[in-house]
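Report on the following structure.
Certain chains of the assembly are absent from this excerpt, and the rest are unmoved.
Every chain is named by a letter (A and B) in the order it is written, and numbering of its residues begins at 1.
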Amino acid sequence: MPLIRVLLFAAVRDAAGESSLELALPGPITAGAVSKELANQLPAAGDLIRVSRIAVNGSYVADEHEIDVSHDEVALIPPVSGG
Amino acid sequence: MQTIQLVNQPIDPAKWAHCLHDIDTGSHLWFSGVTRRKTTDSSGQTTVTRTLHYEAYAEMAIEQLERLAKDARLRFELSGVVIIHRLGEVPLGEASVLVGCSSAHRKSSFEAVPWIMYRLKADVPIWKRETFEDSSTQWIHP
């Protein structure tokens, strides 16, 4: 199964204890599948992950968006609070 | 013209003023969002902040802010846009964000600055961790 690295931030990063996680998922990998697998692996942050968005190469994508494992930078973006 | 930057030092508005300079604009508007000590929620409960820390997904934050500034310039016919966000600790009374807009007439600036702040707070990957009076901390995920 292809491996995919996902960048983590804020409370999700704290829950993981790391700034990124590598997930093994059956291809083709969608943004929604990444989200779901993260929530499985980090149950303590499950509620927060379910309201987070996935960004690919700096843009938000929909759940059905297919990820190019070899080129894309993938990040989980919990609800933001800048400003 | 637009100026976007993430900084780790105090924001000095005077340093960015020249970015809006244009002899054909009649209106310059600057918003500073400042770390506030007291917050009173809807039930009247007051919490006291000791300090704030900000973290960003920097590459994406810059990209989103550049896009946001470009959208604002088109939508409100702005001449200049400045968005500066500070990261790391932002102590009480200091600014975490500075937004400036210039336009021929004041109406455009008055509409643009609130719109930029609204969009920034909805979409730009920056997060605030609050440290309360009792030293407990909490990431803010609204």
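A few remarks follow.
In this section, a contact is a pair of C-beta atoms (placed from the backbone, for glycine too) under 8 Å apart; a residue touches a chain by one contact, two chains touch by 3 or more.
All of these numbers come straight from a predicted model, not from anything done at the bench.
Whole-complex stoichiometry, in terms of the displayed chain labels, is A x2, B x2.
Quick note on the criterion: only the chains that are shown with their structure count from here on.
Spacing of chain A relative to chain B, judged by their CA centroids, is 26 angstrom. Taken in their complex, chain B has these residues touching chain A: 33, 54-57, 59-61, 63-64, 85, 96-97, 117, 120-129, 139-142.
Every residue of chain A that touches chain B in the complex is listed here, in rising order: 7, 9-11, 14, 48, 51, 55, 58-60, 75, 77-83.
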